[in-house]
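Only one protein chain is missing; all other protein chains are in place.
This part shows subunit A:
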Amino acid sequence: MSTTQGTHSLAFRVMRLCRPSFHVEAPLRVDASDLIVGEDIFDDPIAASRLPPLIDAHVTKLTDTSDLTYRTRFLLQHPSDSFGLTGLLVLPQAFGAIYLGETFCSYISINNSSNFEVRDVTIKAEIQTERQRILLLDTSKSPVESIRAGGRYDFIVEHDVKELGAHTLVCTAVYNDGDGDRKYLPQFFKFIVANPLSVRTKVRVVKETTYLEACIENHTKTNLYMDQVEFEPAQHWSANIVKADEHKSEKDSLSREIFKPPVLIRSGGGIHNYLYQLRSSSNGSAQSNILGKLQITWRTNLGEPGRLQTQQILGTPVTHKEIELCVMEVPSVINLDKPFSVHLNLKNHTERELGPFEVWLSQNDSLDEKAVMINGLQTMELPQLKAFGANDFHLNLIATKLGVQKITGITVFDKSEKKTHVPLPDLEIFVDLD
(Lines give C-alpha, C1' and ligand atoms only; values in the text may rest on other atoms or scores of the structure.)
Protein backbone atom coordinates (compact mmCIF):
# COMPACT_ATOMS: atom_id res chain seq x y z
CA MET A 1 0.00 0.00 0.00
CA SER A 2 1.64 3.24 -1.11
CA THR A 3 1.52 6.20 1.22
CA THR A 4 1.63 9.86 0.45
CA GLN A 5 4.23 9.51 -2.27
CA GLY A 6 2.86 10.44 -5.63
CA THR A 7 -0.28 12.44 -6.19
CA HIS A 8 -3.53 11.62 -4.53
CA SER A 9 -6.88 11.44 -6.24
CA LEU A 10 -8.55 12.47 -3.04
CA ALA A 11 -8.10 15.54 -0.85
CA PHE A 12 -9.76 16.69 2.35
CA ARG A 13 -11.33 20.16 2.55
CA VAL A 14 -12.24 21.33 6.02
CA MET A 15 -14.31 24.27 7.20
CA ARG A 16 -15.07 25.14 10.78
CA LEU A 17 -18.81 25.27 11.18
CA CYS A 18 -19.53 27.34 14.22
CA ARG A 19 -22.84 29.15 13.94
CA PRO A 20 -23.22 31.85 11.29
CA SER A 21 -23.49 35.49 12.27
CA PHE A 22 -25.62 38.39 11.17
CA HIS A 23 -24.03 40.68 8.68
CA VAL A 24 -24.12 44.13 10.24
CA GLU A 25 -22.97 47.17 8.34
CA ALA A 26 -24.08 50.78 8.28
CA PRO A 27 -25.34 51.14 4.74
CA LEU A 28 -24.83 54.15 2.49
CA ARG A 29 -28.53 54.54 1.79
CA VAL A 30 -30.62 57.68 1.86
CA ASP A 31 -34.22 58.68 1.69
CA ALA A 32 -34.91 60.30 -1.68
CA SER A 33 -36.37 63.41 -0.12
CA ASP A 34 -33.17 63.93 1.84
CA LEU A 35 -31.09 63.97 -1.29
CA ILE A 36 -32.92 65.94 -3.95
CA VAL A 37 -34.36 68.86 -2.00
CA GLY A 38 -33.43 71.14 0.85
CA GLU A 39 -34.37 69.85 4.27
CA ASP A 40 -36.83 72.64 5.03
CA ILE A 41 -38.61 72.63 1.69
CA PHE A 42 -41.61 70.91 3.20
CA ASP A 43 -42.30 74.02 5.25
CA ASP A 44 -43.67 75.39 2.01
CA PRO A 45 -47.24 74.00 1.81
CA ILE A 46 -47.20 73.77 -1.97
CA ALA A 47 -44.02 71.76 -1.88
CA ALA A 48 -45.47 69.66 0.89
CA SER A 49 -48.39 68.63 -1.31
CA ARG A 50 -46.63 68.37 -4.67
CA LEU A 51 -43.33 66.80 -3.82
CA PRO A 52 -44.29 63.49 -2.21
CA PRO A 53 -46.13 62.17 -5.28
CA LEU A 54 -43.19 63.19 -7.44
CA ILE A 55 -40.76 61.44 -5.15
CA ASP A 56 -42.90 58.33 -4.79
CA ALA A 57 -42.89 57.95 -8.53
CA HIS A 58 -39.15 57.44 -8.26
CA VAL A 59 -39.02 55.36 -5.10
CA THR A 60 -41.28 52.46 -5.93
CA LYS A 61 -40.69 49.16 -4.21
CA LEU A 62 -38.83 46.69 -6.32
CA THR A 63 -41.51 44.22 -7.30
CA ASP A 64 -40.64 43.55 -10.87
CA THR A 65 -37.75 41.43 -11.99
CA SER A 66 -37.53 43.51 -15.12
CA ASP A 67 -36.74 46.59 -13.07
CA LEU A 68 -33.08 46.61 -13.83
CA THR A 69 -31.85 49.12 -11.32
CA TYR A 70 -29.79 48.85 -8.19
CA ARG A 71 -31.81 51.51 -6.44
CA THR A 72 -32.22 49.39 -3.30
CA ARG A 73 -28.48 49.74 -2.80
CA PHE A 74 -28.76 53.48 -2.40
CA LEU A 75 -32.34 54.34 -1.45
CA LEU A 76 -34.00 53.43 1.81
CA GLN A 77 -37.20 51.47 1.35
CA HIS A 78 -38.12 51.77 4.99
CA PRO A 79 -36.56 53.79 7.82
CA SER A 80 -35.44 50.59 9.50
CA ASP A 81 -33.21 49.83 6.52
CA SER A 82 -30.76 52.34 7.94
CA PHE A 83 -30.21 50.03 10.86
CA GLY A 84 -27.81 47.96 8.79
CA LEU A 85 -29.23 44.67 9.97
CA THR A 86 -30.82 43.00 7.00
CA GLY A 87 -31.04 39.57 8.56
CA LEU A 88 -28.54 38.13 6.10
CA LEU A 89 -26.38 35.48 7.73
CA VAL A 90 -22.70 35.00 6.93
CA LEU A 91 -20.71 31.79 7.14
CA PRO A 92 -17.72 31.89 9.49
CA GLN A 93 -15.02 33.59 7.44
CA ALA A 94 -12.02 32.38 9.36
CA PHE A 95 -11.20 29.51 11.63
CA GLY A 96 -11.26 31.85 14.58
CA ALA A 97 -10.28 31.04 18.12
CA ILE A 98 -11.50 27.96 19.95
CA TYR A 99 -12.05 27.98 23.67
CA LEU A 100 -12.37 25.41 26.38
CA GLY A 101 -16.02 24.57 26.96
CA GLU A 102 -17.13 25.17 23.39
CA THR A 103 -18.16 22.61 20.83
CA PHE A 104 -15.85 22.21 17.88
CA CYS A 105 -17.90 21.57 14.77
CA SER A 106 -16.50 21.06 11.31
CA TYR A 107 -17.67 20.35 7.78
CA ILE A 108 -15.33 17.87 6.15
CA SER A 109 -15.47 17.19 2.47
CA ILE A 110 -13.38 14.60 0.72
CA ASN A 111 -13.01 15.50 -2.95
CA ASN A 112 -12.02 13.37 -5.87
CA SER A 113 -10.24 15.83 -8.11
CA SER A 114 -8.86 13.16 -10.45
CA ASN A 115 -10.39 11.92 -13.70
CA PHE A 116 -10.99 8.43 -12.35
CA GLU A 117 -13.38 6.85 -9.95
CA VAL A 118 -12.00 5.78 -6.56
CA ARG A 119 -13.44 2.83 -4.71
CA ASP A 120 -13.71 1.28 -1.27
CA VAL A 121 -13.03 4.45 0.68
CA THR A 122 -12.55 4.10 4.41
CA ILE A 123 -12.63 7.46 6.14
CA LYS A 124 -11.61 8.25 9.66
CA ALA A 125 -11.65 11.53 11.59
CA GLU A 126 -10.05 11.87 15.01
CA ILE A 127 -9.03 14.59 17.41
CA GLN A 128 -5.55 14.18 18.81
CA THR A 129 -4.67 16.07 21.98
CA GLU A 130 -1.72 15.84 24.34
CA ARG A 131 -3.53 13.33 26.46
CA GLN A 132 -5.77 11.31 24.17
CA ARG A 133 -7.04 10.42 20.74
CA ILE A 134 -10.78 10.72 20.25
CA LEU A 135 -12.56 9.05 17.38
CA LEU A 136 -15.18 11.22 15.69
CA LEU A 137 -15.98 9.23 12.59
CA ASP A 138 -15.04 5.84 11.19
CA THR A 139 -16.49 4.29 8.05
CA SER A 140 -14.37 1.12 8.13
CA LYS A 141 -17.40 -1.04 8.97
CA SER A 142 -19.18 0.26 5.88
CA PRO A 143 -16.73 1.89 3.52
CA VAL A 144 -17.91 4.33 0.89
CA GLU A 145 -18.25 2.20 -2.23
CA SER A 146 -17.14 4.80 -4.68
CA ILE A 147 -16.52 8.47 -5.29
CA ARG A 148 -16.80 9.37 -8.96
CA ALA A 149 -14.37 11.67 -10.75
CA GLY A 150 -15.12 15.20 -9.61
CA GLY A 151 -17.35 13.88 -6.84
CA ARG A 152 -17.39 14.42 -3.11
CA TYR A 153 -18.29 12.74 0.13
CA ASP A 154 -19.23 15.09 2.95
CA PHE A 155 -19.63 14.75 6.67
CA ILE A 156 -19.98 16.99 9.72
CA VAL A 157 -18.21 16.22 12.98
CA GLU A 158 -18.68 17.63 16.46
CA HIS A 159 -16.50 17.47 19.52
CA ASP A 160 -16.91 19.06 22.95
CA VAL A 161 -13.62 20.71 23.79
CA LYS A 162 -12.51 19.69 27.25
CA GLU A 163 -8.75 20.16 27.13
CA LEU A 164 -6.49 23.13 26.68
CA GLY A 165 -3.59 23.45 24.29
CA ALA A 166 -2.72 21.93 20.96
CA HIS A 167 -5.33 19.85 19.15
CA THR A 168 -5.07 18.19 15.78
CA LEU A 169 -7.97 17.09 13.62
CA VAL A 170 -6.60 14.04 11.89
CA CYS A 171 -8.45 13.01 8.73
CA THR A 172 -7.42 9.81 7.01
CA ALA A 173 -8.71 8.06 3.92
CA VAL A 174 -7.73 4.64 2.64
CA TYR A 175 -8.92 3.95 -0.90
CA ASN A 176 -8.36 2.19 -4.21
CA ASP A 177 -7.38 4.71 -6.82
CA GLY A 178 -7.97 4.59 -10.58
CA ASP A 179 -5.00 2.25 -11.09
CA GLY A 180 -6.24 -0.14 -8.47
CA ASP A 181 -3.50 0.84 -6.01
CA ARG A 182 -4.51 0.99 -2.39
CA LYS A 183 -3.60 4.46 -1.14
CA TYR A 184 -3.42 6.08 2.28
CA LEU A 185 -4.09 9.78 2.67
CA PRO A 186 -3.57 11.48 6.03
CA GLN A 187 -4.28 15.16 6.51
CA PHE A 188 -3.77 17.21 9.63
CA PHE A 189 -5.49 20.38 10.74
CA LYS A 190 -4.08 21.95 13.87
CA PHE A 191 -5.67 24.36 16.27
CA ILE A 192 -5.06 25.62 19.78
CA VAL A 193 -7.63 25.68 22.55
CA ALA A 194 -7.37 28.59 24.96
CA ASN A 195 -9.04 29.49 28.20
CA PRO A 196 -12.01 31.78 27.68
CA LEU A 197 -12.53 32.91 31.25
CA SER A 198 -10.84 33.26 34.56
CA VAL A 199 -12.73 33.28 37.82
CA ARG A 200 -11.38 35.03 40.90
CA THR A 201 -13.12 34.41 44.19
CA LYS A 202 -13.09 36.09 47.55
CA VAL A 203 -14.62 34.68 50.67
CA ARG A 204 -15.65 36.82 53.60
CA VAL A 205 -17.31 35.78 56.80
CA VAL A 206 -19.63 38.23 58.48
CA LYS A 207 -21.12 36.86 61.71
CA GLU A 208 -22.71 33.59 60.70
CA THR A 209 -22.92 34.27 56.98
CA THR A 210 -20.24 33.49 54.48
CA TYR A 211 -20.15 35.72 51.42
CA LEU A 212 -18.63 34.53 48.19
CA GLU A 213 -17.67 37.11 45.63
CA ALA A 214 -16.87 35.74 42.17
CA CYS A 215 -15.35 37.87 39.47
CA ILE A 216 -15.53 36.48 35.95
CA GLU A 217 -13.09 37.90 33.43
CA ASN A 218 -13.50 37.41 29.68
CA HIS A 219 -10.29 36.56 27.81
CA THR A 220 -11.88 35.96 24.44
CA LYS A 221 -12.05 38.28 21.46
CA THR A 222 -15.81 38.56 21.50
CA ASN A 223 -18.34 39.67 24.04
CA LEU A 224 -19.87 36.86 26.06
CA TYR A 225 -23.53 36.68 26.92
CA MET A 226 -23.77 35.10 30.36
CA ASP A 227 -26.63 32.71 29.94
CA GLN A 228 -26.39 31.05 33.33
CA VAL A 229 -24.01 31.49 36.20
CA GLU A 230 -24.97 29.28 39.10
CA PHE A 231 -23.26 28.46 42.31
CA GLU A 232 -23.68 24.84 43.36
CA PRO A 233 -23.05 24.64 47.08
CA ALA A 234 -21.32 21.66 48.65
CA GLN A 235 -23.00 19.42 51.19
CA HIS A 236 -24.16 21.24 54.30
CA TRP A 237 -24.21 24.57 52.55
CA SER A 238 -27.03 26.54 51.01
CA ALA A 239 -26.56 29.49 48.70
CA ASN A 240 -28.52 32.34 47.23
CA ILE A 241 -27.43 35.04 44.89
CA VAL A 242 -27.36 38.63 46.06
CA LYS A 243 -28.35 41.23 43.49
CA ALA A 244 -28.52 44.99 43.58
CA ASP A 245 -31.98 46.49 43.94
CA GLU A 246 -33.45 47.67 40.66
CA HIS A 247 -34.09 51.32 40.12
CA LYS A 248 -37.78 52.05 40.61
CA SER A 249 -38.22 53.48 37.13
CA GLU A 250 -36.85 50.33 35.55
CA LYS A 251 -39.39 48.18 37.32
CA ASP A 252 -42.35 49.87 35.69
CA SER A 253 -41.21 50.43 32.17
CA LEU A 254 -42.91 48.54 29.38
CA SER A 255 -39.67 47.70 27.68
CA ARG A 256 -38.57 45.86 30.78
CA GLU A 257 -41.28 43.27 30.16
CA ILE A 258 -40.17 42.68 26.62
CA PHE A 259 -36.48 43.06 26.95
CA LYS A 260 -34.58 41.80 29.95
CA PRO A 261 -31.20 43.52 30.20
CA PRO A 262 -28.61 40.87 29.45
CA VAL A 263 -25.41 40.21 31.30
CA LEU A 264 -22.80 40.80 28.67
CA ILE A 265 -19.13 40.70 29.47
CA ARG A 266 -16.96 42.76 27.18
CA SER A 267 -14.24 41.07 25.16
CA GLY A 268 -10.58 41.18 26.04
CA GLY A 269 -10.64 41.76 29.78
CA GLY A 270 -14.20 42.73 30.64
CA ILE A 271 -15.45 41.53 34.02
CA HIS A 272 -18.66 40.88 35.87
CA ASN A 273 -19.09 40.25 39.57
CA TYR A 274 -21.45 37.89 41.30
CA LEU A 275 -22.21 37.79 44.99
CA TYR A 276 -23.56 34.79 46.85
CA GLN A 277 -24.72 34.45 50.41
CA LEU A 278 -23.89 31.06 51.88
CA ARG A 279 -25.18 29.52 55.03
CA SER A 280 -23.87 26.45 56.70
CA SER A 281 -26.56 24.00 57.68
CA SER A 282 -24.42 21.86 59.93
CA ASN A 283 -23.75 22.79 63.53
CA GLY A 284 -20.88 20.43 64.17
CA SER A 285 -17.48 21.86 64.76
CA ALA A 286 -16.02 19.45 62.21
CA GLN A 287 -16.51 21.41 59.06
CA SER A 288 -14.88 21.05 55.68
CA ASN A 289 -13.56 24.03 53.86
CA ILE A 290 -15.29 23.25 50.60
CA LEU A 291 -18.01 25.71 49.73
CA GLY A 292 -19.00 24.45 46.28
CA LYS A 293 -18.40 25.35 42.64
CA LEU A 294 -19.63 27.70 39.94
CA GLN A 295 -21.35 26.40 36.81
CA ILE A 296 -21.01 28.85 33.97
CA THR A 297 -22.85 28.79 30.62
CA TRP A 298 -22.22 31.52 28.09
CA ARG A 299 -23.26 32.15 24.53
CA THR A 300 -21.64 33.87 21.56
CA ASN A 301 -22.98 34.52 18.09
CA LEU A 302 -26.45 33.24 17.40
CA GLY A 303 -26.57 31.22 20.58
CA GLU A 304 -23.34 29.26 20.25
CA PRO A 305 -22.98 27.83 23.76
CA GLY A 306 -19.98 27.22 25.97
CA ARG A 307 -19.91 25.54 29.39
CA LEU A 308 -17.40 25.44 32.17
CA GLN A 309 -17.35 24.74 35.84
CA THR A 310 -14.80 25.90 38.35
CA GLN A 311 -12.91 23.71 40.74
CA GLN A 312 -14.12 23.44 44.30
CA ILE A 313 -14.01 26.82 45.97
CA LEU A 314 -12.60 26.82 49.45
CA GLY A 315 -13.70 29.03 52.25
CA THR A 316 -11.77 30.21 55.24
CA PRO A 317 -11.89 27.68 58.05
CA VAL A 318 -14.45 28.75 60.55
CA THR A 319 -12.91 28.70 63.98
CA HIS A 320 -15.16 28.58 66.90
CA LYS A 321 -13.62 30.53 69.68
CA GLU A 322 -13.45 28.81 73.01
CA ILE A 323 -12.45 31.88 74.92
CA GLU A 324 -13.38 35.43 74.01
CA LEU A 325 -11.77 38.52 75.45
CA CYS A 326 -13.55 41.83 74.96
CA VAL A 327 -12.76 45.37 75.90
CA MET A 328 -15.67 46.85 77.82
CA GLU A 329 -14.39 50.31 78.66
CA VAL A 330 -11.33 52.47 78.14
CA PRO A 331 -11.02 55.85 79.89
CA SER A 332 -11.63 58.83 77.65
CA VAL A 333 -8.64 60.75 79.03
CA ILE A 334 -5.31 59.05 79.31
CA ASN A 335 -2.35 61.04 80.52
CA LEU A 336 1.34 60.40 80.09
CA ASP A 337 2.93 58.47 82.91
CA LYS A 338 -0.34 58.33 84.78
CA PRO A 339 -1.86 54.91 85.46
CA PHE A 340 -5.27 54.14 83.93
CA SER A 341 -7.62 51.21 84.12
CA VAL A 342 -9.08 49.19 81.24
CA HIS A 343 -12.23 47.19 81.88
CA LEU A 344 -12.17 43.78 80.20
CA ASN A 345 -14.47 40.78 80.04
CA LEU A 346 -13.45 37.13 79.55
CA LYS A 347 -16.14 34.74 78.25
CA ASN A 348 -16.14 30.95 78.06
CA HIS A 349 -17.98 29.78 74.88
CA THR A 350 -17.62 26.08 75.57
CA GLU A 351 -19.73 23.68 77.55
CA ARG A 352 -16.95 22.78 79.90
CA GLU A 353 -15.09 24.52 82.68
CA LEU A 354 -11.97 26.35 81.53
CA GLY A 355 -9.10 27.92 83.38
CA PRO A 356 -7.68 29.18 85.66
CA PHE A 357 -6.03 31.83 83.47
CA GLU A 358 -3.15 34.23 83.36
CA VAL A 359 -3.32 37.54 81.52
CA TRP A 360 -0.29 39.53 80.40
CA LEU A 361 1.00 41.85 77.78
CA SER A 362 3.20 39.86 75.47
CA GLN A 363 6.63 41.17 74.65
CA ASN A 364 7.20 42.23 71.10
CA ASP A 365 10.40 41.38 69.35
CA SER A 366 12.03 44.78 69.36
CA LEU A 367 14.05 45.98 72.30
CA ASP A 368 12.17 49.26 72.40
CA GLU A 369 10.22 49.92 75.49
CA LYS A 370 6.53 49.37 74.89
CA ALA A 371 4.45 52.50 74.80
CA VAL A 372 1.83 50.99 77.08
CA MET A 373 2.70 48.62 79.89
CA ILE A 374 1.04 46.96 82.81
CA ASN A 375 1.39 49.05 85.91
CA GLY A 376 2.21 46.67 88.73
CA LEU A 377 2.38 42.91 88.61
CA GLN A 378 3.07 41.95 85.01
CA THR A 379 0.83 38.91 85.14
CA MET A 380 -2.75 38.88 86.29
CA GLU A 381 -4.39 35.77 87.69
CA LEU A 382 -7.97 34.96 86.82
CA PRO A 383 -10.09 32.17 88.28
CA GLN A 384 -11.74 29.30 86.45
CA LEU A 385 -14.74 29.98 84.27
CA LYS A 386 -17.69 27.63 84.28
CA ALA A 387 -19.44 26.57 81.07
CA PHE A 388 -20.65 29.63 79.12
CA GLY A 389 -19.59 31.80 82.06
CA ALA A 390 -17.92 35.22 82.00
CA ASN A 391 -15.69 37.25 84.22
CA ASP A 392 -15.10 41.01 84.40
CA PHE A 393 -11.70 42.33 85.41
CA HIS A 394 -9.56 45.43 85.22
CA LEU A 395 -6.05 45.78 83.87
CA ASN A 396 -4.01 48.58 85.35
CA LEU A 397 -1.90 50.15 82.60
CA ILE A 398 0.43 53.09 82.15
CA ALA A 399 1.42 54.92 78.96
CA THR A 400 4.99 56.09 78.49
CA LYS A 401 4.72 57.86 75.15
CA LEU A 402 2.56 60.71 73.92
CA GLY A 403 0.08 60.75 71.10
CA VAL A 404 -1.72 57.92 69.40
CA GLN A 405 -0.50 54.66 70.86
CA LYS A 406 -1.52 51.05 70.77
CA ILE A 407 -2.25 48.64 73.55
CA THR A 408 -0.93 45.49 71.98
CA GLY A 409 -0.55 41.89 72.89
CA ILE A 410 -3.05 41.32 75.70
CA THR A 411 -2.77 37.54 75.93
CA VAL A 412 -4.84 34.97 77.79
CA PHE A 413 -3.13 31.74 78.90
CA ASP A 414 -5.08 28.71 80.12
CA LYS A 415 -2.99 27.28 82.96
CA SER A 416 -4.60 23.87 83.11
CA GLU A 417 -4.70 23.13 79.37
CA LYS A 418 -1.43 24.99 78.93
CA LYS A 419 -2.89 26.81 75.95
CA THR A 420 -2.25 30.36 74.82
CA HIS A 421 -5.23 31.94 73.16
CA VAL A 422 -5.05 34.42 70.28
CA PRO A 423 -4.24 37.82 71.68
CA LEU A 424 -6.75 40.62 71.71
CA PRO A 425 -6.50 42.85 68.61
CA ASP A 426 -4.60 46.11 69.05
CA LEU A 427 -6.45 48.89 70.81
CA GLU A 428 -5.70 52.52 69.96
CA ILE A 429 -5.57 55.22 72.63
CA PHE A 430 -4.59 58.85 72.74
CA VAL A 431 -2.05 59.87 75.33
CA ASP A 432 -2.10 63.47 76.38
CA LEU A 433 0.01 65.66 78.59
CA ASP A 434 -1.37 66.29 82.01
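Methods note: a contact is a pair of C-beta atoms (placed from the backbone, for glycine too) under 8 Å apart; a residue touches a chain by one contact, two chains touch by 3 or more; residues count from 1.
What we mean here is this: contacts and distances are computed from a predicted model.
Missing chain, UniProt protein name, picked from "Eukaryotic translation elongation factor 1 epsilon-1", "Dynein regulatory complex subunit 7", "Anaphase-promoting complex subunit 11" or "Trafficking protein particle complex subunit 12": "Trafficking protein particle complex subunit 12". In the full complex, subunit A contacts the hidden chain through residues 11, 13, 15, 17, 19-26, 28, 30-31, 33-44, 46-48, 50-52, 54, 58, 62-63, 65, 67-74, 76, 79-80, 82-91, 93, 107, 109, 111, 113, 152, 154-156, 222-223, 225, 227, 255, 258-260, 262, 264, 266, 299-305.
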